[in-house]
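Sending over a structure as structure tokens; questions will come in a sec.
Every protein chain except one is present and positioned as in the full complex.
A and B are the chain letters, set down in written order, and residue numbers restart from 1 in every chain.
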Amino acid sequence: MARKIIINPVTRISGFLELDVTVENGVVSEARTRGMMFRGFEQMMKGRKPFDVIYLTQRICGICSTAHSVGSSLALEDALNVTVEEQGRYLRDIIHGCEFLQNHIRHFYQYSVPDYVKMPPDHPLFTSYDGDARLPKKDNDTIVNHYFESLAISRLAHQMLALFGGKAPHNHGVYVGGYTTPATAVKIIEAKSMLQKIRNFIVDRMIPDTYTISRYYPELFQMGKGPGNLMSCGAFHGYEALGTLYTEPLVFNSKTNKTSPFDADLITENINYSWYQGKKTYKPFETMPEPDMEKEDAYTWVKAPRYDGMAVEVGPLARLWLSGDYRNGISAMDRTIARSLEAAKVAGIIATLLDQVVPDYMVQKEWELPSSAQGAGLVETTRGTLGHWLKIEDGMISFYQIITPSAWDYSASDENSLGTAEQAVMGTTIADPEQPVELGRILRSFDPCMSCATHVSSPGQETKTIQVF
Amino acid sequence: MTGQGSMNFIFGKEGALVIDVDMIQRQIDLTFAEINYLIRLMYATEDEHTKNLTLNQMWNKIAHLQFLNQLLVAASFPQEQVAIPIPNSPQTTLPDSTNTPVDNNQREFTREQLAQFTGMNGQPAYVAVNGVVYDVTNNAAWSVATHFGLSAGRDLTQEFASCHTGQQWILDTLVPVGRLIA
Partner (left out) sequence: MSEHPVLPPESTDNESVAARLAREAKRQVDQSTLKKKKLVYLELNGCSGNIISLLNGSNPDFEYMITSMVDLLYSNSLMAAEGEQAVQRLFDLADSEEEFILAVEGAVALKNKGMYHLVGKIGDRPVTGLEMAELLGKKATHVISVGACSVDGGPSAARPNLSQSVGLQRVLDRHIIKLPGCPVNPDWFLGTLAHLLMFGEPKLDDMNRPLMFYSTLIHDRCPRRPFFDQGIFAEKLGEPYCLFKVGCRGPVTRTDCPTRKWNDHVNWPIGASTCIGCAQFGFPDRMAPFISYDTTKE
């Protein structure tokens, strides 16, 4: 007997997400992920002064705003023909690294832990179905304590970000050329001290807690695989003196079982099932499709970014897999473990970079704007690959395209395949359709940020489903 | 929270300002004592909110000292007209912009001419209100020659009327440089 389940809102994510699934004989047979908010940031950038996009695109997302400041700065540097000095890269990457720490700690403790752990019932915030909380009381209590302890640590990560970036969220420190205000010797020492506390917490608390949870939910190693194609445009890589500290730009194709260098030219967006009008498949610089809510067969406003025609997974697991640091498997639980391990990895990278920072070193200039130019900025961020593409005409922004990590992971279907998260949910065995806890666990393992994946939902489309297999 | 306004002014014959120097001296001593106390309070408190309030009070006291100092200067040179700036006035202009020659006020601008003065690329920033052209190049509220989405080089009579009704004093703080014709 087929049964339809709608989860809306999927809470404990950034932004608003809906999941529609059909369950047949206890197994998910149809799946659709839908974002539920639309602001139209790409259109907002048109007609603005080019330098304003660095601070304005950050407002796309409250939890990963630094990512957008880096993406837009890179795109501007490309357009303005600015070569960034190594010092500029170091401090910018440190600021961005702090966001990884903040995000991963908050995602694990505040967003993921309540999926597995029985939270203190005296707070209304935590009351929910907890019939599948399996941890023994001692382990459970430990992780609950760490839930609250972690608040001070993720706060510290943002404090470290603000030290160099002015404030967080929505920093003022990332800019064309790397950073705005130089670090001082005092700030570098302060940051090192903060970093040590954060790193200790990750190693002594967060990673052990992750493995504790994984022991009691072994079936999640078999759930939420998705397409198995992994992509990274390169993270903390190619420093002149330091080489690559994390991942080279690589793509793993699960069909051919081959890893090849990442080529930005193979990125396309497809709008076959999305509420847009225009060319069905296009490259980022080609066109900004026009919204069209009446379009037949479309079910979402999320576009479908594809790499060489494939739906791909981006994020911590993809990066750790491609760098060779973690190859246990691809599943919901592996994704969660990868995020915790990556937090430690990034903390180490920040420590390395901090040692390279020269205090009081100025990188800012009076940047000159060409009257027309275009530029692309691709960067690995907390949730995966982020791309900003912009064009300048008459000294103003005339075109803006953003493909966010959550647009990759929560992409719509195209003619050939479902989106990445949709594939991950397909085939999942639901133990109790009344309480389909598996679904939320799989969705959250991707750390979706729907504020970033700017979409909209439409009424009257609720009954439409896409037939798969 | 601001401590200004409690000054004792004594108006003599013909409305001339007579300043009681002893009174000012006492006020200065008192303000110094208060600042000393605030500094100690900042050391004593561990609460960031209280610290912040204390810091703000200190700013106010220092502004007050500055004001008292200006009065003393005025008292020392009673024959000169010393303008007493109001601390924390929201529309402060730079002191040197007041040195604009008076006959500049008679300069005439057409709208086309005014449009040149955008405040960009070496041009000063001029705006017109009620037929008078003002220089806002160094006006604090006109960062990068823009003000709440408005740009310089334009007649902003309507915009001024809609946002600053009854705030004629704003115009009095601006430097006139000419008249708008037609």
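To be clear about the criterion, a residue touches a chain if its C-beta (ideal position, glycine included) is under 8 Å from a C-beta of that chain, and two chains touch if they have at least 3 such contacts.
No experiment lies behind these values; they were computed from the predicted model shown.
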item: Candidate in contact with the missing chain, chosen from A:Ile60, A:Leu195 or A:Ala235; value: A:Ile60
item: Candidates A:Arg12, A:Lys192 or A:Lys280 - the one touching the absent chain; value: A:Arg12
item: Selected residue (touches chain absent from view) among A:Phe51, A:Tyr239 or A:Tyr282; value: A:Phe51
item: Interface residues of subunit A (partner: the chain not displayed); value: 6-16, 18, 36-40, 43-44, 47-49, 51-52, 55-56, 59-63, 65, 106, 110-111, 114, 119, 123-130, 148, 151-152, 154-155, 158-159, 161-173, 175, 179-182, 190, 291, 293, 362-368, 440, 451, 456-459, 462
item: Subunit B residues touching the omitted chain (full complex); value: 1, 36-37, 40-41, 43-50, 52-53, 55-56, 59, 88, 90, 94-96, 119-125, 137-138, 140-141, 143-149
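Keep this in mind: only the chains that are shown with their structure count from here on.
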item: Centroid distance [mean C-alpha coordinates] between subunit B and subunit A, Å; value: 48
